[in-house]
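Excerpt of the complex: some chains, original placement.
Each chain gets a letter, A and B, in the order it is written, and its residues are counted from 1.
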Amino acid sequence: MLSPDALAQTLGTISTATLTSVLLKKGFANVFIRGARPLTRTLTGDQPRCSGRAFTLRFVPGREDLATPEALASPRSTRAAIEAMPAGAVAVVDAMGIGDAGIVGDILCARMMKRKVAGLITDGAVRDRRGVLATGLPVWCQGAAAPPSLAHLSFVGWQEPIGCGGVAVLPDDLVVADADGAVVIPAGLVDEVVESALEQERLEAWILREVEAGAALPGLYPPDAANRARYAAVCAAVPGAGSGGPATPAGAPRGTT
Amino acid sequence: MLSPDALAQTLGTISTATLTSVLLKKGFANVFIRGARPLTRTLTGDQPRCSGRAFTLRFVPGREDLATPEALASPRSTRAAIEAMPAGAVAVVDAMGIGDAGIVGDILCARMMKRKVAGLITDGAVRDRRGVLATGLPVWCQGAAAPPSLAHLSFVGWQEPIGCGGVAVLPDDLVVADADGAVVIPAGLVDEVVESALEQERLEAWILREVEAGAALPGLYPPDAANRARYAAVCAAVPGAGSGGPATPAGAPRGTT
């Protein structure tokens, strides 16, 4: 099992595309959060990748006796939830896909940054887009909406199982997000997924180089026996490239495009 | 009551997030136009904020005997509507959420700029994205679509009550738009909303500074009695900061995130 630091460093090199491929091979077809896109100034430019353990928050629809100013100061508020977040956690918020109100704005995001929260992922929206961007907190969401959460949402608790973007998320699942969106790795699968994903990244990097050198796709991607042998030879020639070499590059991974 | 100039200058400093918070406190929960996003080169960079009185336009679905070339030259056309727009107005267009056709392109937007229209807001789309951006008219819409309005829409009139993005808009309502989207302030509420919003902006600026200085959220946002007193002291120490000081910062505003 990887140490948290080693895990974080490793995950910094693996794309969500590869992680979903590996999870599909292991039988998990529904792990990609729908509708959570990077909130950035440009579409790909300036938001870092993000990974960490999920810290879940849950909303239900707004109701006039639940979504009140008093609720904001209660012990069961988003404020209290943020104060309970450990450093390095990724806040994952079930807003039921409601995009008419922002679940947090600049003040709450600024506090999450202070607490070293790694990122925020939701199937809802945030408010005050410019203010949130100014805090530097990496955010994946469906966009920005000016109205406060009280307009359409009632906060009910944290660290419960939730749905987010059509995916089940449990406290302590691992969440990784990049320019494509966010993927959930069930807690019990992290080590085996990371290991397979590293191997997959290496294989695909080699295939991409082959394509750039002019190779055609059939027989290469997925690799047939001849290409597997060629790849194995390359790995063997680069000792550090595969902790002993990809003895079984596994052929066509289920989950390849 | 503020003069139009003072109002415009003031609104240039208030976010739609704050305006929707204030409106919710006053009982207005449905004032944020859904699906109208800034049309810009980048997601936050280069589009100015926009505010002004609403000048409404209304479409119904296209029909072969209504959406004809002759209709474009008729006295009840988008062309005629644009010539009736006063300087400083914000055109708000009910396209019934239809995004398959552009309600205007570069030529009509160029004319609106010439007439000093402050901006264009619609739940539909525009066509010729590059041409529209070149005119410099600030636009909030669901995106760009190449087909002309005649393909799916029939124009029926202006300065009528309309729905836009799920919100009722009446002629002369005040409309404000920024990076989050567009909010409608009913005409009769403008002065009281602006006043409360200014106070809210000041309070939240102070809270944000406190958070950046390391303060935790509970008791601060919304502020408890102790923090209200601290904020009042700050305001009192900065004479210009609150036209006499926020005697009653009102505690937790309904409408805070």
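Here, contacts are C-beta pairs under 8 Å (C-beta built on N, C-alpha and C of every residue); 3 or more make two chains touch, one makes a residue touch a chain.
Everything numeric in this text was worked out from a predicted model, so none of it was measured.
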Same sequence throughout, 2 chains drawn here; counting the entire complex gives 6
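Going forward, only the chains that are shown with their structure count from here on.
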Can you give the rotation angle that fits chain A onto its twin chain B by Cα atoms, in degrees and rounded to the nearest 5? 120
Could you give the separation in Å between the centres of chain A and chain B, each centre being the mean of its C-alpha atoms? 33
Quick one: which bits of chain A touch chain B in the complex? Just the residue numbers, please. 40-43, 68-70, 72-73, 77-80, 82-83, 99-100, 102-108, 110-111, 114, 127-131, 133, 143-152
Taking the complex as given, what residues does chain B use to touch chain A? 15-17, 19-21, 24, 29, 31-32, 34, 37, 42-45, 178-181, 183, 204, 207-208, 211-212, 214, 216-219, 221-222, 224, 251-257
